[in-house]
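All protein chains but one are shown in place.
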Amino acid sequence: MSAVAQAPRQASRGRAGDSVPVLAYRNVVKRFSGGPVVLNGISMEVRRNEVVCLIGPSGSGKSTLLRCTNGLELIDVGEVVFDGKALPRDWNGMRRMRRRMGMVFQNFELFPHKTALGNIAIGPMAVLGTSRETAEAQAQALLAKVGLADKAASYPFQLSGGQQQRVAIARALAMEPEVMLFDEPTSALDPETIGEVLNVMKQLAEEGMTMVVVTHEMTFAQRVADWVVVMDRGAIIEQGPPQQIFQAPTVERTRSFLSHLGWSG
Amino acid sequence: MTFDWSVVSRNAGVLLEGVELTVLLAITTMAISIPGGIALALMRLSNVRALSAASAAFVELFRNLPLILVVYTAYYVMPVATGLNLSPLTTGIVALSLNVSAYNGETFRAGIASIRKGQSEAAYALGMGRWQTMKEIVLPQAVRRVLPVLASTWVSLFKDTSLVSVISVGELAYTSMRIRAQTFRVLEMLTAMAAIYWLLGYPQAKLVDWINRRYGVTE
Partner (left out) sequence: MDLDFTPVLESGWFLLGGLGLTLALSVLTVACSLVLGGALGLARCYGPDWLRWPIVFYIDSMRAVPVLVVLVWTYFALPIVTGAVLPPFWAALVALTAHISAYVAEIVRAGVTSIRAGQTRAAFALGMSRWRTIRSIVLPQAIVRMLPAFGSILSITIKDTAIAAVIAVPEYMNRSQTVAGQSFHPIEVFAVAMAVYFVILFPVTRVVDMVYVRLAHLGRS
């Protein structure tokens, strides 16, 4: 596996002063054409081996920020810096960057005309030029890693939501990304299957993967995140380690958001 | 009035040749018009304004012209425009292909547009390029999705081959009517012609119904 996996996570949460930012957002502004400002000057960092959770009410811009990270959406003002370099503004330049980031979608977006194995193998084959044998062997290993070794020949419609999402995670991992972006990975799942996906994500975190997770699963955020960012209406209203956000938030809106979710700490 | 139905059996061989040519016309036209339709759809979706406009104009033009007029025009215009002396068969195939490609162009455009945006996004997120995504992810799904429509288009095409009889292409309609002219057996030959088309066309129509039931779009 890649180098990131070799650095085991720290048992304690919070930010070490000497860790390196993988992603940095500097005053990012985005408007939807002729309309509302969706991101209103976002500045934050994601450090190596860190798990950052983005939480906040719907429409706060969390998903948009994630999609700006890998260029599915383009920003208007400011910059997104990845591994020390600002993200290019053109589509083709972004293509090279995207190989180094993995994304997991709320709706899984598995390719229905390919098997689970095929879904995982197509990235390396089409983008990296990996041979079919190597790609499929790696895909089989990844399937085992997410607990679906026996589903290699299954098509997405034959899998449950939780299984599909785990295949989607494996598909993203097949590219050996330096950072994984999760866009509300469990929001479209039945309650029974949420756990199996969160467990895979927890395992990834423990292996040291740098992760940015947009989520409503507060328990997951509290237990697994190193850093929590609370967004509301396009701005960051508070950010800090989970102990701060979930137990002693400093901003009133954070408190009311969490209490609306029934969060009692 | 006496009827002589044996005129049909006596000319069975010739009629069969007519049927063969009908089938050949349909297959050849579809073989040209499926890639043609895909090409038109991709042009329509391209970012290059000229390509997109040209494709839209082509599709609108041929969907709004009677096919029989296209056949006649091809017959008179092509020799002058290209300087080549093409056989009626080739001219007929050209006319049919222009027409069916236009319909397929719209079919494939709608099919491609019906594939969720998220599918392309997932491919881009892996680092795939626009053409790669189209080739590996979007087109395979779109083609499966439009199969029922293509089946209907095939049945229409099969019937439309009868129109090239007006430029003396020896398919089933032309052959039947020529035998009628030679033998003066009007009712027998015309009824036989209708019956043969019916025998060929009825199962095809039922097959299309079955395909629509089985593979109709659900998403």
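We just call them A and B in the order they show up, numbering each chain from 1.
Going forward, a contact is a pair of C-beta atoms (placed from the backbone, for glycine too) under 8 Å apart; a residue touches a chain by one contact, two chains touch by 3 or more.
Please read all numbers here as calculations on a predicted model, not as lab measurements.
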Using the contact definition given at the top, list the shown chains touched by the missing chain. B
Which of these, B:A56, B:A110, B:V143 or B:A205, touches the one chain of the complex that we don't see? B:A205
Residue among B:A39, B:V143, B:V166 or B:I211 touching the omitted chain: B:V166
Option from B:V7, B:I68 or B:I211 whose C-beta touches the chain left out: B:I68
Those residues of subunit B that touch the unshown chain are 1, 60-61, 64-69, 72-73, 76-77, 80-81, 155, 159-160, 162-163, 165-166, 173, 177, 186-187, 190-191, 193-194, 197-198, 200-202, 204-206
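Keep in mind that, in the parts below, only the chains that are shown with their structure count from here on.
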Distance between the centres, which are taken as Cα means, of subunit B and subunit A, whole angstrom: 48
Looking at the complex, which residues from subunit B come into contact with subunit A? 116, 118-119, 121-130, 132, 136-137, 140-141, 144
Using the touch rule from the top, collect the residues of subunit A that touch subunit B in their complex. 70-72, 91-92, 95-96, 98-99, 101-103, 105, 107, 109-113, 122-123, 126-127, 168, 171-172, 175
